[in-house]
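Omission of a single protein chain aside, the complex is shown with its protein chains in their original locations.
For clarity, chains are labelled A, B and C in written order, and residue numbers in each chain start from 1.
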Amino acid sequence: MPAIRTVCKVDLEKPASEQPYLHNRWHPNIPSVGAIKDGETVKIECVDWTGGQIGNNDSADDVRNVDLTKIHYLSGPFDVEGAMPGDVLLVEIMDVQPFQDHPWGFTGIFDRRNGGGFLDEIYPSAAKAIWDFEGVYCTSRHIPHVKFAGLIHPGILGCAPSPEVLATWNKREGELIQANKLDRIVALPPLTTNAHAGSADEATKAKVAEEGARTVPGRPEHGGNCDIKNLSRGSKVYLPIHVPGAKFSVGDLHFSQGDGEISFCGAIEMAGVITINFKVIKNGMTDLGLKSPIYIPGPVEPQFGPGRHIYFEGFSVDSHGKQHYMDVTTAYRQTSLRCIEYLRRFGYSDYQSYLLLSCAPVQGHIAGIVDIPNACTTMGLPIDIFDFDISPSTPAKKQDMGSCAFETGVADGKVENGGENSEHSFGGGLTYK
Amino acid sequence: MPAIRTVCKVDLEKPASEQPYLHNRWHPNIPSVGAIKDGETVKIECVDWTGGQIGNNDSADDVRNVDLTKIHYLSGPFDVEGAMPGDVLLVEIMDVQPFQDHPWGFTGIFDRRNGGGFLDEIYPSAAKAIWDFEGVYCTSRHIPHVKFAGLIHPGILGCAPSPEVLATWNKREGELIQANKLDRIVALPPLTTNAHAGSADEATKAKVAEEGARTVPGRPEHGGNCDIKNLSRGSKVYLPIHVPGAKFSVGDLHFSQGDGEISFCGAIEMAGVITINFKVIKNGMTDLGLKSPIYIPGPVEPQFGPGRHIYFEGFSVDSHGKQHYMDVTTAYRQTSLRCIEYLRRFGYSDYQSYLLLSCAPVQGHIAGIVDIPNACTTMGLPIDIFDFDISPSTPAKKQDMGSCAFETGVADGKVENGGENSEHSFGGGLTYK
Amino acid sequence: MPAIRTVCKVDLEKPASEQPYLHNRWHPNIPSVGAIKDGETVKIECVDWTGGQIGNNDSADDVRNVDLTKIHYLSGPFDVEGAMPGDVLLVEIMDVQPFQDHPWGFTGIFDRRNGGGFLDEIYPSAAKAIWDFEGVYCTSRHIPHVKFAGLIHPGILGCAPSPEVLATWNKREGELIQANKLDRIVALPPLTTNAHAGSADEATKAKVAEEGARTVPGRPEHGGNCDIKNLSRGSKVYLPIHVPGAKFSVGDLHFSQGDGEISFCGAIEMAGVITINFKVIKNGMTDLGLKSPIYIPGPVEPQFGPGRHIYFEGFSVDSHGKQHYMDVTTAYRQTSLRCIEYLRRFGYSDYQSYLLLSCAPVQGHIAGIVDIPNACTTMGLPIDIFDFDISPSTPAKKQDMGSCAFETGVADGKVENGGENSEHSFGGGLTYK
Partner (left out) sequence: MPAIRTVCKVDLEKPASEQPYLHNRWHPNIPSVGAIKDGETVKIECVDWTGGQIGNNDSADDVRNVDLTKIHYLSGPFDVEGAMPGDVLLVEIMDVQPFQDHPWGFTGIFDRRNGGGFLDEIYPSAAKAIWDFEGVYCTSRHIPHVKFAGLIHPGILGCAPSPEVLATWNKREGELIQANKLDRIVALPPLTTNAHAGSADEATKAKVAEEGARTVPGRPEHGGNCDIKNLSRGSKVYLPIHVPGAKFSVGDLHFSQGDGEISFCGAIEMAGVITINFKVIKNGMTDLGLKSPIYIPGPVEPQFGPGRHIYFEGFSVDSHGKQHYMDVTTAYRQTSLRCIEYLRRFGYSDYQSYLLLSCAPVQGHIAGIVDIPNACTTMGLPIDIFDFDISPSTPAKKQDMGSCAFETGVADGKVENGGENSEHSFGGGLTYK
């Protein structure tokens, strides 16, 4: 057997927007960049999801200033031999690895005014942690005394929508935008700015820019940006196929992520290479009754033992004491905050913990969803990712935990020098990805 | 060492409302029914959460007609030696067992007009499955070809609220009720009907009936009805203490439950006995920074291996195709439906699957919660609870799966004889527990 | 479904030798004491393997003086409906529990002159630990700072031999005894003293006493005393059937055991009740190609996570520095000693550790068995059974660990008052069980 074929090579020194094997919209007309045989295993290189905008340094100014129109560059699309609409593409993730000469990644908290995140009302500033990879493990100089094995996976994978599926997306998301009364952006319509249609000709490029679905949300018909942390090495994913050849794309590799990916840029984002085996299951959508992707995790997930997690509980009563009706989002936000509060005992700043819960393999469960008015969610924090004992049975000892990287003018998550950051209003947050 | 002391005995032949060791409200004035030493392990008997309203038979009429004012009878409250407000009660669940001579339990789907559940818009009829226990395993004549080990746990445990905490609850839930514009009941205010204040005198009884918090929701300040499936044998729970003596109560034992307990009466509900060790951690609330309970699961949870689950994905686009903004509840409802659809391949009716997903140890995860507008949740269905192969790689073979129990006039979840159940309107659902 | 039928009741107050539902030989003529349906689940009560000779106290004199002709009283034999030679009996262990009013067990080290054990050359004295059970957990006043969940299982189960199989056993073990040149007893021939043939008539009793196989060893043809720690709750065992009705017997219940059960009386021995489901697989021996039992463990074993064990290595070089050729027994003895030495750091005496490694769920693996001249074995000690940190990364702090129970005249495993125990010669050890 020859070495495995690499069907997409990326250049980390070159802007992603100039590389024809990449694209950043979902559209049936983006030209295929390669053909893969039914049953074949190939390697696909990917840039990180910001296309290289974030540097390995100790300032979060790059996170603060990230251009959110230049993200989510996916590798592909690829044609898989014999794939037809109504079939299912069985994608087995044989491996995911960072580039050997690029052994690091990052977790970011976006500034509330540029991206935001799950807890941006409380933590509005941009912050960052750089993670160094050594084999299966990662560590960060910005969050000391933590080391864990990567639950490495792609944040985004899926097949191209058909014109009909795409129209459905644009219609229903457009309706949501139309009806919006929140002071938040609630969905992202097609946007011509910095649309990248791969190797398309000008006419196609224009069409894709005008109609192409943004890559931020996952969507039920094809998966996409699901950010499922357990979709790791050895997993099998069953993807609906909507166009001839399937037109499969993949990107947004994560060295690790917690359930919820709460800080938005919350996984350990990295560039790297994914090895995938492809099989076509004829008529799979009907035979499996498949409306959305399903998957079976692989056998090599890091294992801590059930008793090696501390679980935090949260309910749909918000930080202002207001009771919400069965609001799982509120409950999970509260769960996250309980965990952040707990970690203060050991000297971690809230921003450090917020970063950590985003990227470490925390278990986020829906516990009870039927007992009005309180939804209850839980978050399990693995005890063994810390090199000291965080269990509640032991008295806590505060340590000097240094600091994560902040944007200029912010220290420990607090704005310095009075008014300099007065623009940190709580109403202008955008939530892109 | 002598045999472990039983501090509460229940009588399954007698109405729960007449047993002084039981109560069904949270209130600081409910008299303690016993004292437990700091460090002691005791056994506490519990009735099932309907107080015995549901029978071991093949009709769901009892579920249809359940009196929801006569539920959630808790055993207790118990005083723990030395416990004071601000301390933490460390509760270690040493064991939970059904009564030897009562080796069965039930899972119910409430009629939409009397209780309802997570999917009652689609499955409005009352249905039921009876589960037989043999050691660690359970099986049901109503859902054949399934057997699994119980992840046995209490649905409800917690310490009594202080008057201040109770006032907070009543205020915030009252405000939610006031502001409600949905055609659903959104919360349950205090109710004098069938309030049971244990061994209280008449004056106290009246006060408890008027002010006592209903037991349906879990609440952040003390836990309560959290319905956390992994709070099983060997788990340690750290509970905030709000009144002298802690006044601990427990009930609503579950032989097994899936994440979300989606059918509402969704666990395998049972009567039985729980063995608990109690320890007081002085000043624990401050030392641990504890606003809500935390817990550490035990080491004896059933283990299937990561690759022995099929995971289903759901997004916040509802069954009518409408896009919701980051609505985890909608996403989890869709996830559940994907799983129900999948199980049709093998001959299970939707009601059978709905019951099964409620009570089998399915893993409900929050996957992505930051990618507007779609929240993504997953549900992991253990492959090995079935005695045939449900994996997607194998062609499905429909089997005769019999039927779960239904209310009179309904068969296979469909109303018989035309108009007889025309009152099955979709708007009148109540959601109690 | 009615409560599960109990087919054998034992009386812990009465000598085992007087109870007709018990027996202590393997022989086809021991009369069946009950019939079980194909597919039925029943409960079977069992005495502990010493028949109650060991008391819940702080002296090991009872272990020192144990009568080894009065052990291994098995419950049964039971006829299973339809079972015939050549079939396989599928035995599913639904549960094992100690008696509610007898919540304790013991681990013993036999005196080298009466029973001995795996390390009796080094640890010749009798010692004992009493274990108290609270739900899934056990603790011992004789080995403090340890608590673990029971991997509860029967040490012995199997079907009766046919006359031919029995003859084979007696012949081959007799030949080993004949050829023996060691100064050890190498096998136990039939023995009339205290033979118990259940409810047999006098003639049968005499025949069984004369021919019946001793219960100490497991044997390939039927299993028997395998002492397999993972044969726990939820396990399925496939047993060869040699006589009509199968004549199944079970006994020697263990609350927990380590791989190897090194101290011989090394499990946590207990009296209790086992719940078993029986199924007959017709022609199973041929269809499965079955010469010895096979089994599939259950899903509820205590789980620690792979990284929560410290593994010790041992090789076939003995404590005197002598090189043995590929001797796995020597290697495992050395592995055990390495672990005992390690635990000294924390204040445990060698006898305490020897007891602990016998009964705690340590993992004993054959690592390398082909690299002449050294076999290599490993023993994995679970970190989380201790309530302090035993990991090698932390400086050890010696604690006062009290003492296990010893025979009179011995303290801390050392003989007191000079010559009193001079008979502790190293050559006279018997190894019974």
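Everything below uses one rule, namely that a contact is a pair of C-beta atoms (placed from the backbone, for glycine too) under 8 Å apart; a residue touches a chain by one contact, two chains touch by 3 or more.
Please read all numbers here as calculations on a predicted model, not as lab measurements.
S.K.: Considering the entire complex, write down the shown chains that touch the omitted one.
M.R.: Within the full complex, the chain left out of view touches A, B, C.
S.K.: Among C:D201, C:E341 or C:D387, which one is in touch with the chain left out?
M.R.: Touching the chain that is not displayed is residue C:E341.
S.K.: Pick out which of C:Y21, C:F78, C:F248 or C:F264 touches the chain that's been left out of the picture.
M.R.: Selected residue, touching the omitted chain: C:F264.
S.K.: Of A:G76, A:P302 or A:P392, which one is in contact with the hidden chain?
M.R.: In the full complex, the listed residue that touches the missing chain is A:P302.
S.K.: Pick out which of C:V63, C:A195 or C:A375 touches the chain that's been left out of the picture.
M.R.: For the chain that is not drawn, the touching residue is C:A375.
S.K.: From the list C:E40, C:E81, C:E121 or C:E313, which touches the chain that is not on show?
M.R.: C:E313
S.K.: Name every residue on chain B in touch with the hidden partner chain.
M.R.: 303-308, 384, 389
S.K.: Extract the touching residues of chain A with respect to the undisplayed chain.
M.R.: Looking at chain A, the ones touching the missing chain are residues 1, 3-4, 41, 56, 93-95, 100-104, 132, 134-137, 149, 233-234, 275, 277, 298-304, 384.
S.K.: Residues on chain C that touch the omitted chain in the whole complex?
M.R.: Per the touch rule, chain C residues meeting the hidden chain are 117-118, 168, 172-173, 175-176, 180, 182, 185-188, 216-220, 223, 225-230, 234, 238, 259-264, 266, 287-289, 291-299, 301, 303, 305-307, 309-315, 317, 321-329, 332, 334, 338, 341-342, 344-345, 363-378, 380, 391-392, 395-396, 431-433.
As a working rule, only the chains that are shown with their structure count from here on.
S.K.: So, what's the distance in Å between the C-alpha centres of chain B and chain A?
M.R.: Those two chain centres are 32 Å apart.
S.K.: How many angstrom lie between the CA centroids of chain B and chain C, rounded to a whole number?
M.R.: Roughly 41 Å separates the two chain centres.
S.K.: I'd like the Å distance between the centres of chain A and chain C, where a centre is the mean of that chain's Cα atoms.
M.R.: Their C-alpha centroids are separated by 52 Å.
S.K.: Hey, what residues on chain C touch two or more of the other chains?
M.R.: 303-304, 384
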